[in-house]
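What you see is the complex with one protein chain gone and the rest in place.
Then we have chain A:
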């Protein structure tokens, strides 16, 4: 074999190898980067969303995958740190070739990762971040999609519920941070005839609310709305109950305190009559699609009383799979274009992504906690699915 022939053979072999690699990439699984808080205080949120992601991916793959290819999850822990979250996203893009992302979970990390999605032109579906800033003004771009209702939407819905329960005046309380300010601003912008009787904010992660509770009790309002969450919410409940706050005023809480996990954690200590909201409640019986989803989730988790976070991850995967299917390709630009205006059937009915704002019209439950016979965990009654 002379030199020219040898070079030609090598070139053919290299070309064949390259083509085989491309073919393998096109036939292999579609990688989905999932970046969520899997450690620390918000791990239960990340684990919940991830359960929904896993369930949806399982269902999609059992139904033959997308474009004939299975979905493959690559999970990373965001640690609630934007630097860690963006580093994880860059790692998945550059090392694993991921072009589609679900997460992160919180506003700050979602905002950070959205910038990377814009720059790298990869699809980024945010399942749970509520901040307006994620898809507003200069932050809105073709590759970011926000599924959770924003604080502006929450404000409108909250006022709707407040008017429905006959609120005439409100006091605000909560942690002094972005979510509180944004949500309260949205409530104020929509509350019309409802009178504001004062705002009593506390430092982030405070656990002593005795002064605030006294202020709330003496304030001239019939309804209190608040935002503390996690251990601080539990501390607030425990401190406010002996003062009779829940007996003397209607109380409506944000921060997804309608989640069954909160009711289960507080048990009998959760005061009857507390109004709250949640992305999902396992005991809602109004839709067959929801019943089917809850049955699948209960099987998957091995317990009937599931939490609210899985539905957010579940819907994110369903949107992504539908968009890839509609686009007929995994190319992120095409998939992002397919997500604009896309409507899918979810456990809570049809949800559409607005092509102008890239926000989905995801519904939320509002209800009033009441104790249940035979169960330690209270459930929301007077349940309304607000769209």
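Here is the rule we use: contacts are C-beta pairs under 8 Å (C-beta built on N, C-alpha and C of every residue); 3 or more make two chains touch, one makes a residue touch a chain; residues count from 1.
Rule of thumb we're sticking to: contacts and distances are computed from a predicted model.
Visitor: Which listed name, "Quinol:cytochrome c oxidoreductase membrane protein", "Aspartyl/glutamyl-tRNA(Asn/Gln) amidotransferase subunit C", "Branched-chain amino acid transport system permease protein" or "Heme exporter protein C", is the one UniProt assigns to the chain that has been left out?
Guide: From the choices "Quinol:cytochrome c oxidoreductase membrane protein", "Aspartyl/glutamyl-tRNA(Asn/Gln) amidotransferase subunit C", "Branched-chain amino acid transport system permease protein" or "Heme exporter protein C", the unshown chain carries the UniProt name "Branched-chain amino acid transport system permease protein".
Visitor: Check each of A:71, A:133 or A:148 against the chain that is not shown and name the one that touches it.
Guide: From the options A:71, A:133 or A:148, the contact with the absent chain belongs to A:133.
Visitor: Decide which residue listed in A:44, A:177, A:283 or A:300 touches the omitted chain of the complex.
Guide: Selected residue, touching the omitted chain: A:177.
Visitor: What residue numbers in chain A mark contact with the hidden partner chain?
Guide: Per the touch rule, chain A residues meeting the hidden chain are 38-39, 43, 76-77, 79-84, 86-88, 90-91, 94-95, 107-108, 111-112, 114-116, 119, 131, 133, 138-139, 177-178, 181, 204.
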